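What you see is the complex with one protein chain gone and the rest in place.
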Amino acid sequence: MKTFDLDWKPLVLVPVLALVALPLTGSFSTWLTLTVAGLAMGMIIFIIASGLTLVFGLMDVLNFGHGVFIALGAFVASTVLGAMGDWTGSQSILHNLVAVFPAMLVAMLVAGAIGLAFERFIVRPVYGQHLKQILITMGGMIIGEELIKVIWGPGQLPLPLPDGLRGSLLVGDAAISKYRLLAVAVGIFVFGLLAWTLGRTKIGLLIRAGVQDREMVESLGYRIGQLFVGVFVVGSALAGLGGVMWGLFQQNLIPQMGAQVNVLIFIVIIIGGLGSTTGALIGALLVGLMTNYTGFLLPVATQFASIALMVAVLLWRPQGVYPVAGSR
Amino acid sequence: MGENLLTLEGVHTHIGAYHILHGVDLAVPRGQLTMLLGRNGAGKTTTLRTIMGLWHASQGRVRFGDQDITALRTPQIAELGIAYVPENMGIFSDLTVKENMLLAARGAKNAQQMDEARLKWIFGLFPAVEKFWNHPAGKLSGGQKQMLAVSRAIVEPRELLIVDEPSKGLAPAIINNMIDAFDQLKKSGVTILLVEQNIHFAQRLGDTVAVMDNGRVVHSGSMAAFSADEQLQQSLLGLAL
Amino acid sequence: MLETRGLTVRFGGHVAVNDVSCSFAPGTLTAIVGPNGAGKTTYFNLISGQLKATAGTVSLDGQPLAGLSASARTRAGLGRAFQLTNLFPHLTVLENVRLAVQATKEGAHRRGLNLWSIWSDHRTLTERADRILADVALKAKEHATVASLPHGDQRKLEVALLMALEPKVFMFDEPTAGMNAAEAPVILDLIRALKKDRSKTILLVEHKMDVVRELADRIIVLHNGQLVADGEPAKVIASPVVQEAYLGVAKEKA
Amino acid sequence: MLNRLLSNDLPRSRVLAVLLIGLFFALAFAPFIFPGVKALSVAAKVLVFIVLVASFDLLLGYTGIVSFAHTMFFGIGAYGIAISATRLGPGWGAVLLGLGVALVVSLLLSLAIGLFSLRVRAIFFAMITLAVASAFQTLASQLSDFTGGEDGLTFKLPELISPSFEFAQEPFLGVSLDGRLLCYYLLFVAAVVLVLALLRIVNSPFGRVLQAIRENEFRAEAIGYRVVVYRTTASVLSALFATLAGAMLAIWLRYNGPDTSLSFEIMIDVLLIVVIGGMGTIYGAAIGAALFVVAQSYLQDLLRLGNEAVSGVPALAALLSPDRWLLWLGLLFVLSVYYFPTGIVGRLRARAVT
Partner (left out) sequence: QSNEIRIAHIYSKTGPLEAYGKQTQTGFLMGLNYATGGSMAVNGKKLVVIEKDDQGKPDLGKSLLAAAYADDKAALAVGPTSSGVALAMLPVAEEYKKILLVEPAVADSITGDKWNKYIFRTGRNSSQDAISNAVALDKPGVSIATLAQDYAFGRDGVKAFKEAVKKAKIVHEEYLPQNTTDFTAGAQRLIDKLKDLPGRKVIWIVWAGAGNPFKIADLDLKRYGIEIATGGNILPAMASYKQFPGMEGATYYYFGIPKNPVNEALVAAHYKEFKTPPDFFTAGGFSAAMAVVTALKKTGGDTNTNKLISTMEGMSFDTPKGTMTFRKEDHQALQSMYHFKIKADPAFTWGVPELVHEIKASEMDIPIKNKR
């Protein structure tokens, strides 16, 4: 009665892409640097996109305002880290991490709390109506961005990486930056948590069912309203976390930073198949690698690389690599 | 312990600006099968939805056992032990049959935890459910969806089962199975409230009957007496059973 | 003459319609019966082009229909109404029917691509649509939007759309499902009227055996996707397959 | 006569009719009623946006296709004029050639996108167009030899419609009769003709089939319409009209750059206008465009007044600061979705019925 047919084909895309690039890059150490950097970049992209897989993929809310939570997370982190100058300034990685974790936590809390309000006032009236979602969340995004400008000022804000996380580890001739290793760790953690919650518990099923027929889910005895709020809050908090990671990666922040990554994360989610965590991870890794390889081989084409990738994937699987919902 | 499991007293329901129910009084005796009959548009579906809290009564009381459920929210009402099969079946078409069933089985965290014996029983009644276990429910045929909707409602034991027109689109053989299913459920002590257009179905199963017209219950009594009185049927339903 | 030869469709491992060969002559009403999931709707879908067959062919008056899209098949003379109502919800009743009239009246589908004439100038089309609405007793509601109609009226409109197409082959899929005893006769009268026109081929899927008995000239039985019986109504109903697989224990009529 | 001009699609609400007539006359006599350079620019922008939004409504409101690539075609129109005027100098030939080439490019591109759209789900299509539009914008700024890059192109047009051309010495009713005025009326006539043409298209048998496809694509195919052909035709038409709107913009501004005609902001504005005005009504596009463009142009001035009025209350003054005009625009987005779910035209018509 139980069948387990794992769809393995998308899983090999990542190694295949890496292998194809190997002969093209010429030297092994260059390839290694690019590949590791690309994978780590993919992980960061995955973290900022993971909240959107929940909100857009599962809840079917076209949240164009997702970026504002990313920006918010980053700005909150800059305030928290700014207040902990001693810890970030220390050379010890341990001290630095001790500073970064509360920053992440506070950023997630704040982003989650704002997410709660966002769900209530912006998203709730438009569940199920895509076009209105686009407009109203755009409005929310603009408002959020302006409020960030009111609080933190319109200009660019530095978010220096704690000293211990700077620099690289050398593997032969290849350099692997320390911060990216941290990103990989955080990414794997987020992925594991999401995959477990959605795959091993009924939450994922409930959300998908709730999107289709809210009344029926309630008639079965589930409090779908609270669940939706919860998922939205988690999605926003993940965006906040992503904002911290992204901000520390960029090392400077601007209020528009969220809007700037919108297209990128939409691409990742679409490649992944709207709502699949594994799909989003694969999408993010592919985009990360692809950008780095084209950046090395043909810099002018970098901007178009991820779009070309998306089109190619959609030609192969019109619903993304792991379609979650069949007929929506 | 009253002898009626579910009672409605003077229930009025509005949908937007429309006043649909005008004081429904209905009693569903414990352990029996109550048929709710009436012409198209009489308000049967509206009554069921009001019981489930999907619409709220603007006036009157709904009581389940000793508890007043008029103002409760749908999930709370369902948690009290009521299963509901809506008129439109409420199938989650993107989910597989298994996932549909799993959601209905509130006690089970995953497919392995579902009650095997009960599943066997359901598979016996509705073979299509077993056959298409891992298929997306949206791809089922019209009748198969109807079977799935009923299976979902009975996957776990509930005190009260509310079903809206389960027989439409079903082949005669399956209608028989469904009659058997309700019969067995009744024997196991489940109380059932059923809306139905299929006359044979109604006659074979009903213990008590309530007839609605224009948002009110205009007749209630035993099914036996109702079946015998052709004149009453003619005047209430516009046809003889 | 509508003909299917070895028509088969497979969904993964499941064969929903299995090697069905059958022909339907003009002037007959053939009822298609079978248990739920037997493949009746799927058979319709294969004929009308909503689904691609895994194997087998469909032909109309000797013309093979293979490779034609659903719209092309409609233009070739196949018309169908759907099991679950399937209309244009926010257009008016009249607009719904007129769209169908415009779609098929010989060559009129090309009028659809006419960008520059004004819709309301095509009077003859509107008049035809009006006549059809009168036939199904919906004239009074022609300016109502479909979404506001009661269920029974939507079913009638579903049939009206099929009528407007003026096809050679009419396919009805449980036209009276979910309709109560008071409303069903309007639809059944229409089908009876169609039967009088001896040039039309009519296919009817229906679970209500009394309706089938009254209307059908011939019954075919599908079971697990296969054609298991074909012939005169009385004989087919009496046959053991139908008694067991379809009617269950043989005591249908109380 | 008027009835035929409007393709038998009358406003069906007295208030709406009055609004439309008011708008028509306001635009027709804008140079005389609203003096000043800024007012005239706003009026011209309204004209351009009416055409742009109406063309998008053909796609979104009538056919039900959500596309974010509409400004791409708008940009192609504007770049067509800009590039050919830059390369070939100011002359009517250059304008026509630029317009022609732009139309052809739009045709091909929209055909390609339209055909691709059939493979994927609606929401995927929307996201793909988003990506394509952003790629196109990048491309436009990268091909700087051709497009002037980020800085855009400033160019000259035929003397007749340039500000320096004066066809009468004496000002008429206080308005100097110069090329700028002629240019405005060129735009006005173009806008009226294009809107009437769109009105005709949506009220043709073709337009009704589009609506049918929007409502229920599956059934439209089933009753015999080739959905592919209709969809693609609609995308191409809407792209061509957007191209014309882009050309109008470039002719008015005598400048074009990526931010001016390609930016995502414009796309969102257009979406909002369609929704505020009322989807699936060309009239809604007109009313919505006028309202939105005027509001957007004068929001900062309005805020300045408000800011001065409350300057005693610092917190309020900070929020009413003209620098935070976007905040209010964002609020406008949110509120219009709350209060105009069916758009202005939908509301007015519903009122007229009850």
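When the chains are written out, they are named A, B, C and D in that same order, and each has its own residue count from 1.
Definition applied: a residue touches a chain if its C-beta (ideal position, glycine included) is under 8 Å from a C-beta of that chain, and two chains touch if they have at least 3 such contacts.
Given the structure is predicted, the values throughout are model-derived calculations rather than measurements.
**Student:** Just list which of the chains on display the missing one touches.
**Tutor:** A, D
**Student:** Among A:Ala37, A:Leu54, A:Leu238 or A:Ile270, single out the residue that touches the unshown chain.
**Tutor:** A:Ala37
**Student:** Decide which residue listed in D:Arg4, D:Lys38, D:Arg87 or D:Arg351 touches the omitted chain of the complex.
**Tutor:** Within the whole complex, the residue contacting the unshown chain is D:Lys38.
**Student:** Of the residues A:Lys149, A:Arg208 or A:Arg223, which one touches the chain left out of the display?
**Tutor:** Going through A:Lys149, A:Arg208 or A:Arg223 one by one, A:Lys149 is the residue touching the chain not shown.
**Student:** Considering the whole complex, which of D:Asn8, D:Thr138 or D:Thr342 touches the chain not shown?
**Tutor:** Candidates D:Asn8, D:Thr138 or D:Thr342; residue touching the omitted chain: D:Thr138.
**Student:** For the chain not shown, which residue from D:Leu109, D:Leu198 or D:Leu253 touches it across the whole complex?
**Tutor:** In the complete complex, the chain left out is touched by residue D:Leu253.
**Student:** Suppose we count only contacts with the excluded chain; which residues of chain A make the list?
**Tutor:** Those residues of chain A that touch the unshown chain are 30, 33-34, 37-38, 41, 149, 153-158, 160, 166-168, 170, 175, 177, 179, 249-252, 254, 256-257, 260, 288, 291-296, 299-300, 302-303.
**Student:** Please identify, in ascending order, the residues of chain D that touch the omitted chain?
**Tutor:** Residues 36-38, 41, 138, 141-142, 144, 149-152, 154, 163-164, 253-255, 257, 259-260, 300, 322-326 of chain D touch the chain absent from view.
Everything that follows uses one rule, which is that only the chains that are shown with their structure count from here on.
**Student:** Mind listing the chains that sit against chain A and also against chain B?
**Tutor:** Intersection of chain A and chain B contact lists gives nothing.
**Student:** Report which interface contains more C-beta contacts, comparing A-D against B-C.
**Tutor:** Of the two interfaces, A-D and B-C, more C-beta pairs touch across A-D.
**Student:** Report the inter-chain centroid distance for chain A and chain C in whole angstrom, where each centroid is the mean of the CA atoms.
**Tutor:** The computed centroid separation for chain A versus chain C comes out at 49 Å.
**Student:** Measuring centre to centre with CA averages, how many angstrom lie between chain B and chain D?
**Tutor:** About 53 Å, centre to centre.
**Student:** Could you work out how far the Cα centre of chain B sits from that of chain C, in whole Å?
**Tutor:** Centre separation, chain B to chain C: 31 Å.
**Student:** Tell me, which residues of chain D touch at least two other chains?
**Tutor:** Residue numbers touching two or more other chains: none in chain D.
**Student:** Can you list the chain B residues in contact with two or more other chains?
**Tutor:** Touching at least two other chains: none.
**Student:** What kind of graph do the touching chains make: line, ring, star, complete, other?
**Tutor:** Topology of touching chains reads as a ring, each chain with two neighbours.
**Student:** Looking at the whole structure, which two-chain pairs count as touching?
**Tutor:** Chains touch in the following pairs: A-B, A-D, B-C, C-D.
**Student:** Which part of chain D faces chain A closely enough to touch in the complex?
**Tutor:** Against chain A, the touching part of chain D is residues 60, 66, 119-121, 123-124, 126-128, 130-132, 134-135, 138-139, 142, 268, 271-272, 275, 279, 318-319, 324, 326-327, 329-334, 336-338, 341.
**Student:** Give every residue of chain C touching chain B within the complex, in rising order.
**Tutor:** So the residues of chain C touching chain B come out as 11, 34-38, 40-42, 83-84, 150-152, 174, 177-183, 207, 209, 245-249, 252, 254.
**Student:** How about chain B: which of its residues touch chain C in the complex?
**Tutor:** The contact residues of chain B facing chain C are 39-41, 128, 139-144, 146-147, 165, 168-177, 197, 200, 203, 238-239.
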